[in-house]
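Every protein chain of the complex appears in place save one, which is left out.
Read from first to last, the chains carry the letters A, B and C; within each, the first residue is number 1.
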Amino acid sequence: MAQQKEASTFGMWVFLVTEIMMFGGVFVAYMIYRLKYYEGFVAGSTSIDVTWGFINTLVLICSSLTMALAVSAAQRGVVRLQKIFIIFTMALGLVFLVIKGIEYHQKWVEHHVPGGTWQTFDPQDIHQDLIKEGKTPQAATEIAHQTEIFFCFYFAMTGLHALHMIIGLILMTWLLLRVSRREFGPDYYTPVELGGLYWHFVDIVWIYLFPLLYLINRTHGKI
Amino acid sequence: MSTVAQTPERVMPDRHYLNDNYGIRSWLLTKDHKRIAILYLISISVVFFIAGIFASLIRLHLLTPNGALFTPDTYNKMFTMHGVMMVFFFLVPSVPAVLGNFVIPLMVGAKDLAFPKINLMSWYIYIVGVTFAMAAIVSGGVDTGWTFYTPLSSGFLHTNVIVMVVGVIFAGFSSIFTGLNFIVTVHRMRAPGLTWGRLPLMVWSNYATSLIMILATPVLAITLILLGLERGFHIGIFDPKLGGDPVLFQHMFWFYSHPAVYIMILPGMGVISEIIPCFSRKRIFGYSFVAFSSIAIAVFGFVVWAHHMFVAGISVYSAMVFSLLSYAVAIPSAVKVFNWTATMYKGSISMDTPMLYAMGFIGLFTIGGLTGLFLAALGLDVHIHDTYFVIAHFHFIMVGGMVMAYLGGIHFWWPKMTGRLYPEAVAKLAALITFIGFNLTFFPQFVLGYLGQPRRYAIYAPEFQVLNVLSTAGASVLAVGFILPALYLTWSLKYGEVAGDNPWRATGLEWQTTSPPPTHNFHETPVVTTEAYHYGSESEEEVRVVP
Amino acid sequence: MTEGAHPTHKVYYLVFLALVIGTVLTWRIAFVDLTFFGISFNPEVAVLIACTKATLVILFFMHVRYSSKLTMLTVAAGFFWLLIMISLDLCDYLTRGAVKPL
Partner (left out) sequence: MQSNLPLFPEQASTVAGQVDALYLFLILLTTFFSLLIAVLIIYFAIKYRRSTGRKAEQIHGSTLLEIVWTVIPLGISMVIFVWGAALYFHIQRPPGDALEIYGVAKQWMWKFQYPEGQREINSLHVPLGRPVKVTLISEDVIHSFFVPAFRIKQDVLPNRYRMAWFTATTPGTYHLFCSQYCGTNHSEMVGEVTVMKPEDFTAWLESGKAEGSLASMGEKLFQQFGCTTCHRPDSGARGPNLEGVYGRPVRLQDNRVVIADDNYIRNHVLNPGTEVVSGFQPIMPTFRGVITEQGMQQIIAYIKSLSEQTGQPLNNRTDPTKIRDNEVPNVQQQMQQDNQNQKPSGKQP
C-alpha cells in the first residue's frame, strides 16, 4: 500500500511537471511580448481592477489552506472534517470563478475582449486614460492598439487557469462522494493527497498570474 | 534457424494473457499492459497503412513534373495528412506504446505498469485523437503541412485545421500518459536486485523517451491551443496583424517537435541494443556509455530546436548557439553506433531477421545521422533547408532508423507476444526488400535536395524528373517490403510454428516467462542477480529467475 | 526516509499567514515606485515575492519538504526545463538585429 501511494504521488508530480511546462509555454510567450510591447502591457494591465485580483489571490490561498487541512483530516481519518474542508475548498473555488466571471463581464462591457470573432474590441477608456496621463492622442491610439495582444494573453492565461479550476472542482466533487462513502482513512487517502497536489498547483499558477497580469506597472516608473 | 532447433521444448502454455479471457469486453476494458500493447499495435498499424497510402500517392503524383494525379490543393492535403498521421499517430507511439508497453513491465520483472488504468486511458485518448484526425481527413482534409506554421494555418487556409489540431493535442496527451507510466514504473516497480546498472538498455532508452514526452509534449499542447484560439476566435498571439510574431510559433512548436524526433528514435535505439547482443551472443560493448548516451540525447535534444529555424529570421548569434549545441547531440548518437559495432566484434553472429533489421538500422541511421551534420552546419543549411535534402535526412532517421527498429523489434518479440514464429525465409526476404526499397526511395532525394528541389512542391522543374522517378520506383519496392510482414505475421498467428519460451535464447527477464506470458507476467516475482546481457557466461542456459 | 510525513497544523497556519502577508505585500508594493538607478525594480520584487510564495506552497502544502529526493528532483527538473526554454528563447529575441551590415 505504501508502495502504491508513493508511486501515485510520484506519478502526480510527474504530471504536474507537464503542467509546469504547459503553463511555461504561454509564460515564455508572455515574456517576449511584454518586452516588445511594454507600454501596451502596462496600459492593459492598469485597466484591470486590481482589487478583484487581490481578493481572488486571497480566496485561492484560503482554499489552499483548507485543502491542506482536508488532506490532514483524511490522514487522521476524521470524516466530518474532511467533508467540511473539501466543501470549504470547493466553495472558495466557486467564489474564485464567480469573481473571475465578474471580471470577464467587466472586460466585456468595457469592450476589452480581443479577437475578431466578436468584433467588440474597442478600448476607448484606455485611450481616455492614456490621454489623461499626458500621452498624445496618437500615442494613446498606438498603445491602446497594443493592448489587444495583452488582452489575448489575459484571456488565454486566465482562461486556461479557470479551466484548471473547473477540473479541480470536478475532482473535488468526486473526492467528496468518496469521502461520504467513508473510503479514506489513515491507511488510504492517496486520492485526497493527489487532489490536494493538483489544487495547490493551480493556486501556484495564480500566484504568478496575479502580479504578471494585474501589476505590471502601477506606478508608471521606467522599465 | 539453428537457435530455434536448440530450444528443448516448444509448447504453448495452457493459460496466457491471450486466452485468459475472451470477448470484446475483455479487450476493450483490459488493464493488462500486454493487451493494451496489442490494441496499440492494431491501431497504429491501421494508421501506418493509411499514412502509407498517402505516401504512395505522393510518390505516384511526383512521377511527372506537372504532377501525375492531383491538383496542387489535393497534393498539399496528401503530404499534410501523411506527415501528421505518421509523426503524431505512428512514429511517436510506435515503439513506446507497442513494444515498450509490452516488454517494459516484463523487463523490469513487474506484474504490470504502475498505473494500468491510465495506460488503458492513454489508448482511448489516442483513439479519440485518431478519430479527430480521421474526421479532419474525411471532411475534406487539411493542408497546413504537419508543422502547422502560422499565419498560414491560423488565417489563410479554409480547411478543418482546428479538428486536426485537436486530434494532435489528444495524441500528445496520450503520449504524456504513456511517458508518465513508464517513468513511475522504472523508478518504483523494478524487481528485487534489478539495479539501475542492470536495467536492459531498452528500458533506459524508453525512460529517456518518457522524459522527453512529459517535458516537451505539454509545450506542443499549449502551442496548438494558442493556434486554435487564434484560428477559432482570432485571439491572435502569433498574428502579425496584431503585432504578433509568427517566428515565436516556430520556437514553441520546435521546442516540442525537435525533442519529438528523439521520442521517435530513442526507443528504436533501445530495440537495437537488445537485438545486437542477442544475435551476437555477446554482452553489449560499453553498457554504461550506451545507457547514459540515451539520457544525454534526451537532455541535449531540448537545447537544439532552433536549428530548424536558421533561415526563419532568428538572430545570427542564437543561430550560432543552436548550431553549436546541435553538434553536442551528435556525439552520444555516434557513441551508440560505435558501441553497437564493437558489440559485434568477435561475437557469434547469426543473421536472423531481427538482426538483419538491426544491421540495416545501423547503416541507415549512420547515414541519417551524418547528414544531420550537413543541416546543423549553418552556412550549408541555408542552401539545403526546406529542400528534399531535409526530407531524405529525416526519412533516413525515421524510416531507415525508427521503422526498421520497430520492425526488428516486432520480429524479435513476436514469439513472445503471440507464442508463434513467423516464417523466417520470407521475413528475411522482406527485410532485404525493405532495405533496398528504402535506399532507392530516399537516396535520390539527397541529390534532389542539393540540386534545390524545395519540399512540398506539387509541381517541380523538369530537370528533377529522373531522380523523382527513381524515388517513386523505390517507393513501390518499399511498399512491398512493408506489406509482406503484415501478411506473414498475420498468417503466423494461426499457422506459425510454436516458438517456445525463449526461441532466441536471449537473457532478458521477458524471456524467462512463458510465451505468451501469463496475465500476471511471472508466476513468481523474479529476482535479478546478474547484469543485463550476460551472454556467454556459464549460467547462460540457466533460468535467471530464482524463486 | 520520512516519505508521507505531513507537517503539523501550526506549520500550515504559519505558511498561510506568510502567504497572506506576501499577497498584501505584492499588492501594496506595486503602488510604490521602486525606481533605483533609473530602473524600476517593481516587476522583479513582485516576481520574487511570487517565487517565495510558490516555494512555500510547494515545500509545505505540497509536502515536498517531507518527501523523497526523487520528488524534489522531479520538481526541480520541471523548473529547470522551463528555464531552458526561457533562456534559449530570449537568446534569440534579445540579440535580434545585433549583427550589422558590413
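Please note the rule applied: a contact is a pair of C-beta atoms (placed from the backbone, for glycine too) under 8 Å apart; a residue touches a chain by one contact, two chains touch by 3 or more.
In this text, all values refer to a predicted model and were calculated from it rather than measured experimentally.
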Per the touch definition above, residue among B:Tyr124, B:Tyr457 or B:Trp491 touching the missing chain: B:Tyr457
Residue in contact with the excluded chain [from B:Pro200, B:Gly347, B:Gly419 or B:Pro526]: B:Gly347
Among B:Val84, B:Val337 or B:Ala532, residue touching the chain not depicted: B:Val337
Touching residues (missing chain, whole complex) on subunit B: 2, 72-73, 75-76, 143, 145, 147, 149, 151-152, 156-157, 240, 243, 245-247, 280-283, 285-289, 310-313, 316, 319-320, 323-324, 327, 330-331, 334-335, 337-339, 341-342, 344-351, 359, 362-363, 366-367, 370-371, 373-374, 376-383, 385-387, 447, 450-452, 454-463, 465-467, 535-537
Footprint left on subunit A by the chain that the document does not show: 37, 39, 135-143, 145-146, 222-223
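FYI, only the chains that are shown with their structure count from here on.
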CA centroid of subunit B to CA centroid of subunit C, Å: 37
Junction residues of subunit A, two or more chains touched: 6, 10, 14, 17, 21, 24-25, 28, 32, 36
For subunit C, residues contacting two or more additional chains: 70, 77-78, 81, 85, 89, 93
Footprint of subunit B on subunit C - complex, ascending: 70, 77-78, 81, 84-85, 88-89, 91-99
Subunit C - residues contacting subunit A, complex: 3-4, 6, 9, 12-13, 16, 19-20, 23, 26-27, 30-35, 38-40, 42-43, 46-47, 49-50, 53-54, 57-58, 60-62, 67-68, 70-71, 74-75, 77-79, 81-82, 85-86, 89-90, 93
Touching residues (chain side subunit B, partner subunit C) in the complex: 187, 215, 219, 248, 251, 255, 302-303, 305-306, 314-318, 321-322
